[in-house]
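Structure below; questions to follow.
Heads up, one of the protein chains got dropped from this complex, but the rest are sitting where they should.
Right after this comes subunit A.
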Amino acid sequence: MHYPIGLLFDLLASSSALPWNITVHFKSFPEKDLLHCPSKDAIEAHFMSCVKEADALKHKSQVINEMQKKDHKQLWMGLQNDRFDQFWAINRKLMEYPAEENGFRYIPFRIYQTTTERPFIQKLFRPVAADGQLHTLGDLLKEVCPSALAPEDGEKKNQVMIHGIEPMLETPLQWLSEHLSYPDNFLHISIIPQPTD
């Protein structure tokens, strides 16, 4: 898929030792299941499409639309060429929010589980509650994916993983969105079975 490689690793192989050994196929492309990757332009377009969607959620697309084409290009080139400062010069604007608010309008996130037919869960979720309290990762899961959480007194069945680590469920979602998002500005969260060792 057009998924970030780190997400694929967390979701499918997190118990493997690095380096991750993969098998590359050159025949029998599964047309019905996978998207083709025809060109670099396609990857750039997909990346920018995700960034735009994330900004639609965070800022009603205001920030991304106010940028010029060259800023969009800089964001992509910074990512493509592994230039941290070049990338963040633009990305930091996508991480800002108005002084009078406590966070973004909605948090861009996708929750992945290998056990469901649906590829991911994505819903509208605000980072701040009506009373001004910051919502946490636990709040998010409780609302959109309660099966991911352990029952009150029960055993922990799943790991909630972002970038290969399990953030504490008490972490404010707004903070996660600003600091732990992928370059496409989405929080890609994997729910995987707790390893039994």
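Worth pointing out:
One rule holds in what follows: contacts are C-beta pairs under 8 Å (C-beta built on N, C-alpha and C of every residue); 3 or more make two chains touch, one makes a residue touch a chain; residues count from 1.
In this section, contacts and distances are computed from a predicted model.
Per the UniProt record, the chain missing from the shown structure is "Ubiquitin-like-conjugating enzyme ATG10", taken from the list "Anaphase-promoting complex subunit 5", "MICOS complex subunit MIC10", "Superoxide dismutase" or "Ubiquitin-like-conjugating enzyme ATG10". Only one residue from A:119, A:151, A:164 or A:193 touches the chain missing from this view: A:119.
Although one chain is not displayed, its contacts with subunit A can still be listed: residues 1-2, 31-36, 38, 41-42, 44-46, 49, 52-53, 56-57, 60-61, 108, 116-120, 122-124.
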